[in-house]
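One structure is given below, encoded as structure tokens.
Just one protein chain is left out here, and the rest sit where they should.
Now for chain A:
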Amino acid sequence: MANIAAQRIKREFKEVIKSEEVAKCAIKVELVNDSYTELKGEIAGPPDTPYEGGTFILEIKVPETYPFNPPKVRFMTKIWHPNISSVTGAICLDILKDQWAAAMTLRTVLLSLQALLSAAEPDDPQDAVVAKQYRENLEMFQITARHWTNVYAGGPHVNSDCDDKIRRLVDMGIEEHQARAALSSYNWDLERATEQLFS
């Protein structure tokens, strides 16, 4: 790894650990290997959002050319959000692409991602299905996002209606996550989800 990238990441790692946000348990970062090329990030779901109470794990890959190029970040925890792929966890956020600036740090990236969870940008979507739901049926979107937070990120809000519908599909032999994804995409319409799964 280039000298400058290693020097930066070491310092940023310390910066995150010492930051107020860590004290408040809002963000966290851990080393994955000794060479500082890969890290594991963690952000808390922001309050007053469907993600509240959840903990979201991020994969952070630091390129050789860091900080002249942004780190490659993706959600490891499954999440229902217009700007994050519900399948791969890929993130659509300008600062991780063309709006990256060399003075940004792991801390600012994690805080930006937390802000993204608070304020989605449905007009610049990464996941078209989620974005459509967000625009057309905000209530349904919030139910779905909260349910995903509960199941994948350890959020506190159990939705028994959702769980029931998923169980019905699982009983028919569908894998659980597949069932959840299908129901989520069809606004929890059991009939349409079934149709799609068996077509």
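We adopt the following convention: a contact is a pair of C-beta atoms (placed from the backbone, for glycine too) under 8 Å apart; a residue touches a chain by one contact, two chains touch by 3 or more; residues count from 1.
The working rule: contacts and distances are computed from a predicted model.
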{"item": "Listed names \"GPI transamidase component PIG-T\", \"Phosphatidylinositol glycan anchor biosynthesis class U protein\", \"E3 ubiquitin-protein ligase NRDP1\" or \"Multifunctional methyltransferase subunit TRM112-like protein\", with the criterion being the UniProt name of the chain not displayed", "value": "\"E3 ubiquitin-protein ligase NRDP1\""}
{"item": "Among A:Arg8, A:Lys78 or A:Arg180, residue touching the chain not depicted", "value": "A:Arg8"}
{"item": "Residues of chain A (touch criterion as defined above) contacting the omitted chain", "value": "3-4, 7-8, 11-12, 67-69, 99, 101-104"}
